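A single protein chain has been omitted from the complex, and every remaining protein chain is retained in its original position.
Every chain is named by a letter (A, B, C and D) in the order it is written, and numbering of its residues begins at 1.
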Amino acid sequence: MLIARVIGTTVSTIKDEKLVSRKLLILRQTDERGEPVGKPYVAVDTVDAGAGDLVLTAAGSSARQTNITKDTPVDAVIMAVIDSLEVGGEVVFRKS
Amino acid sequence: MLIARVIGTTVSTIKDEKLVSRKLLILRQTDERGEPVGKPYVAVDTVDAGAGDLVLTAAGSSARQTNITKDTPVDAVIMAVIDSLEVGGEVVFRKS
Amino acid sequence: MLIARVIGTTVSTIKDEKLVSRKLLILRQTDERGEPVGKPYVAVDTVDAGAGDLVLTAAGSSARQTNITKDTPVDAVIMAVIDSLEVGGEVVFRKS
Amino acid sequence: MLIARVIGTTVSTIKDEKLVSRKLLILRQTDERGEPVGKPYVAVDTVDAGAGDLVLTAAGSSARQTNITKDTPVDAVIMAVIDSLEVGGEVVFRKS
Partner (left out) sequence: MLIARVIGTTVSTIKDEKLVSRKLLILRQTDERGEPVGKPYVAVDTVDAGAGDLVLTAAGSSARQTNITKDTPVDAVIMAVIDSLEVGGEVVFRKS
């Protein structure tokens, strides 16, 4: 899984019918302290994540293992909102 | 999923029989504002996307979860045309 | 899918039994004009591609969606020979 | 599989129901001598790995091939703790 921050939203009228009513958020991967790394990507939200939240995303066929994404043409899913990250015995991120 | 712009088309006479009548478009991944990043790739169009459109693509086995791509040897699908992108509470892209 | 050029061949005597009689070609990914980018990789040929041809390859489980690669331990397949590529309304590659 | 070192832990209250009671560790990929390379990622622990351990992780659908991760939206799993690594006939890492 990747640690990522929710940075935006996408709006699409023309889309696969299985995507109707799905919330597709724009994310940027972060490192283990919440600092941005890498290119942006888009994932289906299944946990009511909000702008600025640090989340976990699963990719590939694993992204279809939730009730909301089953049999859907999506390759990334937000399946957890991160409360805190601990590295080297120290809390390096805590959701405010 | 990746945000990408449609930049071209491919034509193939010799191809797997399941690809007959499939529209294979050339894409370039973009960032969250529609600016190009990364290398070009090719995806099957399922939403009648046109040259210059910003779209969403799903990769891997997820690319086969549409009626058009089921059981087909393709690893990327265009499954949405993007109307607008919002980042940090601001609309950063709107389809013209 | 990736656009790639056939640059060579591999020969293996000791291999998984399902690979017997399969043609494994060496490819280099190209951009949308046929110029090389990225590292070389190997794919099973299902369309009788030849040295120098520009082709399309599908990766992952999608590589097993042809009659030739079903249930086979291969993660990349050549499933189309490219006749031409058009970018920005202009033909940028034509098979000679 | 990737060789990686366990560098931290994640805590999430809001998550997919299949992730309840799963231990999600933060990892950093290492080279063949245990030196860090690449970006951090998160994997489900199935072998009771501890902070600082060098481990092996499997990604994608393969991450769901354990009793603990079956049908779960996770794309990386820790499925072995590394005792030692040998390169060029020499032991280059031994678990202390």
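We take it that a contact is a pair of C-beta atoms (placed from the backbone, for glycine too) under 8 Å apart; a residue touches a chain by one contact, two chains touch by 3 or more.
Note that this is a predicted model, so its numbers are computed, not measured.
The missing chain, though absent from the display, is touched by one residue of D:Val6, D:Leu24, D:Val42 or D:Met79; that residue is D:Met79.
On the side of chain C, touch with the chain left out of the figure occurs at residues 7-16, 18-19, 24, 26, 28, 39-43, 51, 60-61, 63-64, 71-76. Although one chain is not drawn, its touching partners on chain D can still be listed: residues 1-3, 29, 31-32, 37-38, 46-48, 56, 58-63, 65-66, 69, 77, 79-89, 92.
Keep this in mind: only the chains that are shown with their structure count from here on.
Contact with two or more other chains is made by residues 60-61, 63 of chain A.
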